[in-house]
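Take a look at the structure below.
The complex is shown incomplete by one protein chain, all other protein chains being positioned as in the whole.
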Amino acid sequence: MKETANHSRVRKYLGSAFLTLVLLTALAFSLLVLVPKFSAYALPGNQRGYEPAQPIAFSHRLHAGELQVQCLYCHSGAERSRHAGIPATNVCMNCHRFVSASLGAIRAEDAAAKKEGREPRRIVSPEIQKIYDALAITDQMKPEPTKESRPIQWVKVHNLPDFVYFDHRPHVNAGVACQKCHGQVETMERVRQVEDLSMGWCVNCHRAVDRTGLDGKGNFTAASAPAAHGNTPVTHRVYASIDCSTCHY
Amino acid sequence: MSKRLFVGVFENEQDTLAAVRASRQRGFKIVDVYAPYAVHGLEEAMGLAPSRLPWIVFALGLLGAGLKVWFEFWTTAIDWPVNVGGKPFNSLPAFIPVTFEVMVLFAAVGAVLSFFFVCRLFPGKRTLLPVIGVTDDRFALVLEETDSRFEPTEVQKMFETLHAIHVEEQITAEPE
Amino acid sequence: MADAVLTLRPPLIDGDKSIAQVTHDVCAPMEARPSGLWWLALAASSSLLLLGALAIGYQIAVGVGTWGLNRTIGWAFDITNFVFWIGIGHAGTLISAVLFLFRQRWRTSVNRAAEAMTIFAVMCAGIFPIIHTGRPWFAYWLFPYPNTRGSLWVNFRSPLVWDCFAISTYFTVSAMFWFIGLLPDLATIRDRATAKWRRRLAGILSLGWNGSYRGWQRYEVVYLLLAGLGTPLVISVHTIVSWDFATSVLPGWHATLFPPYFVAGAIFSGMSMVLTLMIIARKLMRLEDYITLRHIDRMAKLVILTSCIVGLSYATEFFIALYSGSSYEQFVFLNRAMGPMFWAYWTMVSCNLLIPQLLWFRRIRAYVPAVFVISIFVNIGMWFERFVIIVTSLSRDFLPSNWFHYAPTRIEIATLMGSFGLFFTLFLLFCRFVPVIAVAEVKGVLKYGISHEEGDS
Partner (left out) sequence: MSSGNKHYWKALEEKEGGPEFLMDAAQDLVERGPRQFGRRDFLKAAGFTVGVAFATGCSRAPLQKAIPLLSQPEEIVPGRSLFYASTCSGCNAGCGVLAKVRDGRPIKLEGNPEHPFSQGGLCATGQASILGLYDSHRLQHPLKQGNKTDWEVADREILTHLASIRSQHGAVRFLTGTITSPSVLAAMQEFLKSFSDSRHVAYDPLSNSAILDAYQQTHGTRLLPHFHFEKAEVIASFDADFLGTWISPVEFTTAYRAGRNLEEKRVSYHVQFEPRMSLTGSKADRRFAVAPCDFGVLLTHLTRLVAKRAGISLDWAEPDASSVPRNCLDELADRLWRARGRSLVVCGSQAIQEQVLANYLNHLLGNYGAAIELDNPSLQAQGNDQDLESLIAELQTGKVDTLFVYGVNPAFDLPGDRWREALSKVPLLVSFSQRMDETASLAGYVVPEPHFLQSWNDTEAVSGIASISQPTVHPFAETRSLLETLSVWNGKSNSGYELLRDFWRARVFPRQKKEPNFDAFWDRSVHDGYAEVAPAVVKTKPFDLRAVQPILRSSANANSLALVLYPTLSMLDGRNAYNPWLHELPDPISKVTWDNYASLSPATAKKLGVNNGDIIRIDASAKNLKQLELPAYIQPGQHDDVVAVALGYGSRLSSRFAKVGPQWIDALLSVGENGLVGQNAASYLELKDGALRYASTQVALSRTEKQRELACTQIHNTLNVPEKLRPAGSGPRSIVQETTLAAFLKDPHSGVEDDEEKEDLWPTDHPYAGPRWGMVIDLNACTGCSSCVIACQVENNIPVVGRDEVRRNREMHWMRIDRYYSESDDGQVDVAHQPLMCQQCENAPCETVCPVLATVHSEDGLNQQVYNRCVGTRYCANNCPYKGRRFNWFNYSHDDHLQNLVLNPDVTVRSRGVMEKCTFCVQRIQEAKIEAKRRGENVVDGAVQTACQQSCPAHAIYFGDLNDPNSRVSKMMQNPRRYRVLEELNVRPAVGYLTVVRNRDQESKEEQHG
C-alpha cells in the first residue's frame, strides 16, 4: 500500500516532468512555426509585400539605382497630377532608341565581330525587344508594317481602395520623398509594396507631420502648426489635414 | 482522513430550524444544512457570518465606470478629436449613459462569477447530496463528530425528539 | 391597501400544496409528452418565424428599399418594432427585480416566465437595429474596437451607440439573472429526472448545486444584488431608447418628457404581455393554483396604473406643445390627432387609455377572458404608440416641401410577423423544457398568506 503510493508518486513526478518537457518543446516549436506564419497573415485589403511579375523585366535597381535616373523622369505625373503615371512607351525610347542591350553583350559582339573580321551585328536584348514590339518598330527604329503597335500592359503594384482619393501632387511638392511610401525602390529588382497603405498608416503619418514637420525632427515653425491657421492660410502650410474629406469624397 | 457525520432528515423548515438551534445549544458542530429552498432565519440560527460579495461587486462597478469614462474621454478628446456637430471634444454629459451601462455590466457579471467561485460551482461538478430529496422536499441537518464529548445516541435522541423522519450516520473519506 | 395588513389574507398559492406537490406540478408538463395543442402552437409560430426569416433574407439581399421608407421617413416599422419589443422586455425585469426589492411575494409564480419573456423580447428587439441599417454586415462598426483605420472610434455622442451598450448589457444581465434563478430548479430536475439525457443535461447546467445552506446564503445575496442592479438598468435602458428621439431636433421627438413616458409605457406594455402569456400558460399547463386570480388581479392593477401614467404623458405632450409657443411643435401634435394619420393616433389612445380603464371594475379584473382581451388591446395600442411617435413626426416636419406619407410593404409586415414568430417559438420551447414557475421560490412562499402580514403591501 505504502510503497505503491511512493511508486505512484515517483511515476507521477517523472511523468509530469516528461510531460512538461514535451509540452515546452512543443510550445517553443509551434511558436517558431506559428509566429511568422501569423504575422504573415494580414487583414483583407492589406497587400503589403505584393510583388507581381511584370510583362517586361524592368529593373528599378538598374535604372533608378545604378544609372541614377530620377523618379520624376519617368513618373512625371507625380508633380502635376493625382497619378504619378506609368511612362508612355516613347519615354523608354528616349534612351532605348540607342541602348538596345547591355554593354557587356555589345562589347562581346564587337570582339567577336573583330575576330571574325565582320561588321558587328546590332544586339537587342529580349526584354528591350518587347519595347520595340510594342511600338511595332524594327531594331533599326523603322516602323514595321507587318506588326501592329499595342501598349505594354504593366501590372499595377500599389492599389488603393476605390473610395480613397490619393493625390501625388501635395505630397511630392511638399517634399515627401518617394521612398517614404514606396520604399527603397532603387534597390528593388522588381517593385514590391512595402507599406500596408492602410488608413491608419496614412493618418498617423499626417499626424506626425502636423506634430513634428516633414523631417520628423520637430523643427516645425509656429506658422505651420495647426494651431496657427489664422495667420497662415491652409494652402500655404506644410500641414497635412486629417479631415475625412482630404481623401474621401 | 475520514469523518463521522450524522445526518438528520426533516420534512419542514420549522423542525429544521428547531433542530439547528438545539444542536448549537448542545455545541454540536454543524457541517451544513441542506434545503430545497432558502429557509428564512437559518442564517441567524446557524450563526453564519454575512457574505462579503457586495463589497466585491461594488469595487467592480466602480472599476467598470472608471474605465469606461476614461476610455470615452480618451477616444473622443485625446486620441482622435473630431468636430461632431460643433460639440466640444470632451462632451462629458454625453458619456454618462454608456458609462452607467458598463458599470452595471461589470458589477453584475462580477457578482455572478464571484458567486460561482466562492460556492465552487462549475459545469460538470460532481454533486454531493447528504440524502436524496434535499432538492425536492427534504431538509437535512448534517452534524460532525468533533471530540469525545460527542455522543451519537444523544444526537440520535435529539433528532427523534425534533421529529426527524430519518437519521443516518455516514463515514466519508473526503480529504479536508 | 394598508388595511390588508391586518385582515386575514388568502394564500399566495391555492390548494394547500405540499412541497413535493409543487415540484411535481411544475415538472409534470416537462416530463409528460407535449400536448397536441402545444405542437399546433409551435407549428404556427415557427412558420411565422420562417416567413420573417425569408423576408429579412430578401431585404438584406436586395436592400432597405424593399421597405416602405423614403427620404422623408427614414424609420418606421423597423424602429417601431424595436422599441415595442424592448418595452415588452421590461415587465420581466420589473417583476423579477423591482417587485423582489419591494418584497412582493406573489411575484414568485410569474417571475420565471416574465424573465424568459424579457430575454426573448430583447432577442426580437435586437434584430431590428441590425437589419434596419443599409449595410447590416458592417453593423459591428457601432462597437469601439481597435482597428487599422488609425484607430477610428465611434461617436459616443450618438444615442445609437448608447443603445448598443444598453441593449447588450440589458440582455446579458437579464440572462444571468434568469439563470441564477433557474439554478436550484435545474438541480431539482436533475435529481428527479428519470431520462438519462435530462439528468446529464440538468447535471451540467445546475453546476453541481446541492441546496447547501452556505450556498443558499450567498445565493440570496447575489439574487438581491442582481435585482438591485437590474432595477436602475431597466429604467436606464428605456430611457436611452427614448433618447434616440428626445435628443433629436424633430418636433414630436424633441421632448424632455420622453424618459419617464417611455419607461411607464414599457412597463405598461410589458405587464399586459405578461398577462397575455400567463393567462395562456396557466390554462395550457393547468397552473391555475399557482397563477391565481389574485395574481391576475394584481397585474391588472399595475396595468391601470401605468395606463394612467401613459395617458398623462399624452396630455402633457399636448400641453407642452401648446406652452412652448413653437408653431412647428404645435402643428405636429394637431397633425397627430387630426392629420392624415389620425387613425393611428386614435387607435393608440383608445387601446392604451380608454379600454384599460375597464380594469377599475373588480368584476372585470376577476373575469379572465376580459382581462385577456384587454391585454391584447394594450399590446396593439403600445405598438401604435411607437408608430405614431416615429412616423407622424417624421412625415410632416419643418419644410412643407418634404412632407410625405408612409405605407408599409409586404416585406415589412412579414418581418414584424416574423418577430412574433420568433418570440412565441422561443416561449413555447421554454414552456416545454424549463420549469415555468420558480419552484424553489414558490416552495419558499407556500406557507405565506395564511395569517402573515408579509406579502404584498
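Order of writing sets the labels: A, B and C. Residues in every chain begin at 1.
Throughout what follows, a residue touches a chain if its C-beta (ideal position, glycine included) is under 8 Å from a C-beta of that chain, and two chains touch if they have at least 3 such contacts.
In this text, all values refer to a predicted model and were calculated from it rather than measured experimentally.
Q: Among C:V64, C:A175, C:L257 or C:M417, which residue is in touch with the absent chain?
A: C:V64
Q: Extract the touching residues of subunit C with respect to the undisplayed chain.
A: Interface with the chain not displayed, on the subunit C side: 58, 60-66, 68-72, 74-75, 132-135, 137-142, 152-155, 157-161, 164, 244, 247-250, 327-328, 330-331, 334-335, 338-339, 394, 397-405, 409-411.
Q: Spell out, residue by residue, where the missing chain touches subunit A.
A: 40-47, 50, 52, 77, 79-83, 85-91, 134-135, 149, 151-156, 159, 161-163, 165, 167, 169-170, 173-174, 228-230, 233-236, 241, 243-246, 248-249
Q: Which positions on subunit B touch the chain that was left off?
A: 81-89
Quick note on the criterion: only the chains that are shown with their structure count from here on.
Q: Go through B-C and A-C and name the pair with more C-beta contacts between its chains.
A: B-C
Q: Can you give the whole-Å distance between the Cα centres of subunit A and subunit B?
A: Distance between chain centres, rounded to whole Å: 63 Å.
Q: Where the centres are mean C-alpha positions, what is the separation of subunit B from subunit C, in Å?
A: 30
Q: Per the centroid of Cα atoms for each chain, what is the distance between subunit A and subunit C, given in Å?
A: 58
Q: Quick one: which residues in subunit C touch 2 or more of the other chains?
A: In subunit C, 150-152 touch at least two other chains.
Q: I need the residues of subunit B touching at least two other chains; which ones are they?
A: In subunit B, residues 80 touch at least two other chains, as defined above.
Q: Provide the residue numbers of subunit A that touch subunit C in the complex, in ascending order.
A: Residue positions touching the partner: 43, 46, 196, 198-201, 203-204.
Q: Which of the residues in subunit C end up touching subunit A in this complex?
A: Subunit C reaches subunit A through residues 147-152.
Q: If we count contacts the way the header does, which residues on subunit C are in touch with subunit B in the complex?
A: For subunit C paired with subunit B, touching residues are 18-20, 23, 144, 150-157, 161-162, 165-166, 169, 172-173, 176-177, 180, 183-184, 187-188, 190-192, 203-222, 225-226, 229-230, 232-233, 236, 239-240, 243, 440-441, 443-444.
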